[in-house]
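Removed: one protein chain of the complex. Kept in place: all other protein chains.
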Amino acid sequence: MHTLADKPKLAFYWCAGCGGCEESIIDLAERLLSLHEKADIVFWPVALDARHRDVEALKDGEIDAVFINGAIRLDAHAKRVKLLRRKARLVLAHGTCAHMGGVIGLANLHSTRQMLECAYRQVPTLSDPNSPLPGDADKMPPEAPLLPDLLPAVLPLEKIIRVDAVIPGCPPPPETMDGVIEDIVHGHLPEKGTVFAHRKALCHECPLRSSKPEKIEITHFKRLFEIHWDPEVCFLSQGLICLGPVTRGGCKARCLQANMPCRGCFGPTEKVDDFGAGAMALIASMMAGKDESELLETVESIPDPAGLFYRYALAASFLGKGVLS
Amino acid sequence: METPPNIREVRVMCSGQVGPDMILKAFTAGADGVLILGCEPGGCHYREGNVHAIKRSLLVQAVFEQTPVHKKRVHLDWVSAGQGERYVQVANKMVASVRELGPLTADLQERGAHLGR
Partner (left out) sequence: MNRRILIDPITRLEGHGKIDIRLDDAGNVASVFFQVPDFKGFEKFCQGRAAEEMPTLTQKICGVCPTAHHIAGVKALDDLFGVTPPKAAQTIRELMHTAFIFEDHLLHFFYLGGPDILVNGAAQDKPCNVFAAVEEVGKAMGDRIIRIRKKVRALNALISGSALYPVCGLPGGVSKPVAQTSRERIVKTTAEALEVAIQVLNFFHEKVEHRQPFKQQHNDPNFSLQTYYMGLVDQKGHVTFYDGKLRVISPAGETFALFPAQAYLQHLKERTAAGTYMKPLYLKKIGWKGYTEGPDSGLYRVGPLARLNVAKGMSTPLAQLEYERLFNAVGEKPAHNTQLYHWARLIEVLYAAERMVALSHCDDLYDSRVRRLPTHSPSEGIGVCEAPRGTLIHHYQTDERAIVQRLNLLVATQNNAGAICLSVEKAARSLIRNGIVTDHLLHQVEMAYRAYDPCLACATH
């Protein structure tokens, strides 16, 4: 389908990302070299010298597929992804931040004012209430270019543009990236709405699944630094919170392989909209006892429920809409 | 006494059926508060559905406490089938409580409709 003169055009872009999703592609290793033969990567700032103006010069729909990672944090991100949406036939939300906002969505528990005050005035190495803030127009040198502003809240990609497919994971496994890219390059485009992960929960691929009991009853949740646990036995049955039962599989249980519990980076299983709601239902179902005051103690044994249940998914939730300044 | 007009009733077979997802959906759909009414402990037709309701509401409130959404916007109470007067009392109390908190948008930022798609 694709001849040398007609190589498919790909682009990889990052919004408020961390580079981890770029690494998930670089980890294609030698297969990245063969990708270079088969496709024309028109924009990938981490690895190539194409500039924004080169993308602007492309025709609408000229890019066959763009992989966008990172959450929408700045107004510039929103503008940039709208442009990429026009220039590309297919848009894939690459990684947890693009999918659900990612950990930086936890910023939505605070106002942007509070965030800026903390970083640019309050931290002990600064400790200056009169320090300028980055966006202070009156303090900016005249030659400074326009500084993008924080949006009132971090947003997942689909809140700004139409997303054709999602590759979950923080970051997604390189094997998954390889498969998705390879298919696209050979003209097998994903169906709209495809999520490149398992449909079922992580428990199905967890090495500890045979030790997961039918019924789990916990009166007091333990913290990871409080106990030694049995590495061959389900975390939940030992009173340690693991979000595997409410998280999509597809990662080969990589955290479990390191003897640590799942924190939900692949997002909710099919048909569940709000990851945190699913996590709350899971944990509630494991709480033992009937007495309200005892149950309250059980809840209080979880140190940071919002941070734990919504670590990756706050920006995609109603609870993560953002705070008035 | 009359039931306040701003209550939208959603009937379920048991308070134990009301999951955190339903609670959140109600807010997304426009509710400023969610009142869950079940049969009092010991009186559950399905044995322990109401205990599940307690567990969930405690957990949801613990999460809300960390977010801008006030935890009093979710409330679990016991009203059984024949307790008409008690129902009105509890409902009015909830409405007053939520009214005091203000609309949900008082807690939360609008998500920036101007960004659009």
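Letters A and B mark the chains in the order given here, with residues in each chain numbered from 1 onward.
Keep this in mind: a residue touches a chain if its C-beta (ideal position, glycine included) is under 8 Å from a C-beta of that chain, and two chains touch if they have at least 3 such contacts.
Note that the structure is a prediction, hence the values are computed from the model and not measured.
**Q** Considering the full assembly, with which of the depicted chains is the omitted chain in contact?
**A** Across all of the complex, the chain we cannot see touches A.
**Q** Which of these, A:58, A:90 or A:103, touches the one chain of the complex that we don't see?
**A** Within the whole complex, the residue contacting the unshown chain is A:103.
**Q** What residues on chain A make contact with the chain left out of this view?
**A** These residues touch the chain not displayed: 14, 16-24, 26-27, 29-30, 32-33, 36, 45-53, 73-74, 76, 102-104, 106-107, 109-110, 114-116, 118-121, 123-126, 131-137, 139-141, 143-145, 147-148, 150, 170-171, 174, 223-228, 231, 254-255, 257-260, 263, 265, 303-304, 306-308, 311.
In the analysis below, only the chains that are shown with their structure count from here on.
**Q** Could you please state the distance in Å, as a whole number, between where the Cα atoms of chain A are centred and where those of chain B are centred?
**A** Here the centre of chain B sits 30 Å away from the centre of chain A.
**Q** What does chain A use to touch chain B in their complex?
**A** 78, 109, 111, 151-153, 155, 159-162, 272-274, 276-278, 280-281, 283-285, 287, 290, 292, 295-296, 299-300, 302, 304-307, 309-310, 317-324
**Q** Quick one: which bits of chain B touch chain A in the complex? Just the residue numbers, please.
**A** The touching residues are 19-21, 23-25, 27-28, 41, 48, 51-52, 54-56, 58-60, 62-64, 66-69, 108-112, 115, 117.
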